[in-house]
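Apart from one protein chain that is not included, each protein chain of the complex appears where it belongs.
Entry: subunit A
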Amino acid sequence: MTSPDDRTLTETGLPPRGRGRILVIACGALAHEITALKRANGWDHLDLACLPAIWHNHPERIAPGVRAAVARHRDAYDAIFVAYADCGTGGGLAATCAELGVAMIAGPHCYAFFDGLDRFTARADDEIAAFYLTDFLARQFDAFVWRPLGLDRYPELAKTYFGNYEKLVYLAQTDDPALEAKARDCAARLGLDYERRFTGYGDLETALARLG
C-alpha cells in the first residue's frame, strides 16, 4: 500500500480502492495516519476515500462535499464512517451526518481528537494563545498556512494574524526528527515559542477501532 502524495491529498483527495466492507470518508489531512493505522492493525475491512485537505481553509465546502461522497459510494459498502470533526462547520457537518445516518468523529477539529478530546478541552483555557500543528500541517505548512495567508507575498501580515499568539504547539502523531525540525522552523518563521507534544493517533485510532 503506497501512500498518496500530499499535493494530491491537498487539492483533489483520494478515490477508494474498492476493497473492504466499510468506507472511511476522510479529510485528506488524515490519509497518512489512517493508512498507517490500517497497516499496523490489519484493518482490511476498511477502505479509505479522502476529500481535498485544503477545505480546511474553506469549511463551508465540507458538509456538501461529504454529502456528495456519501451519495456516490453508499451502495458499494455495508457502512460509511466520516473521519472529520466539526472542522468549523458550526454543527453543519454533524447535522448532515445525522440526516444521512452515518457516524463521524466527536469534537471540534483534528487538534482536539489527536490530543484526545478530554485532554484538549481541559487545557483549552490555558492554551488560548497557542497555534497548533499536526504532522500533516507541519509537512504542509506552506500550502496550508504560509501561502493561503499570503505571508509569502505580504510578510508584514504575520503581525495581523499572529500578534495575539504566544506559542506554536506541534501535536506529533509520530516520532520523526525531520518533522520535528520542520515544526520548530515553522514556529521561528511565525515568531512564536515552540513546544512539541506527542499525541499519537488519539481519538482517531479509538474511533476507527470501533468500526467492526
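Quick note on the criterion: a contact is a pair of C-beta atoms (placed from the backbone, for glycine too) under 8 Å apart; a residue touches a chain by one contact, two chains touch by 3 or more; residues count from 1.
Here, contacts and distances are computed from a predicted model.
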Among "PQQ-dependent catabolism-associated beta-propeller protein", "Methanogenic corrinoid protein MtbC1", "Branched-chain amino acid ABC transporter permease" or "Sulfonate transport system ATP-binding protein", the UniProt name of the subunit that does not appear here: "Methanogenic corrinoid protein MtbC1"
Which one touches the absent chain: A:Gly18, A:Gly90 or A:Gly191? A:Gly90
Taking the full complex into account, find the residue in A:Glu11, A:Glu60 or A:Asp185 that is in contact with the omitted chain. A:Glu60
Residues of subunit A (touch criterion as defined above) contacting the omitted chain: 57-60, 86, 88-92, 108-109, 124-125, 128-129, 148-151, 153-154, 157, 160-161, 164-165
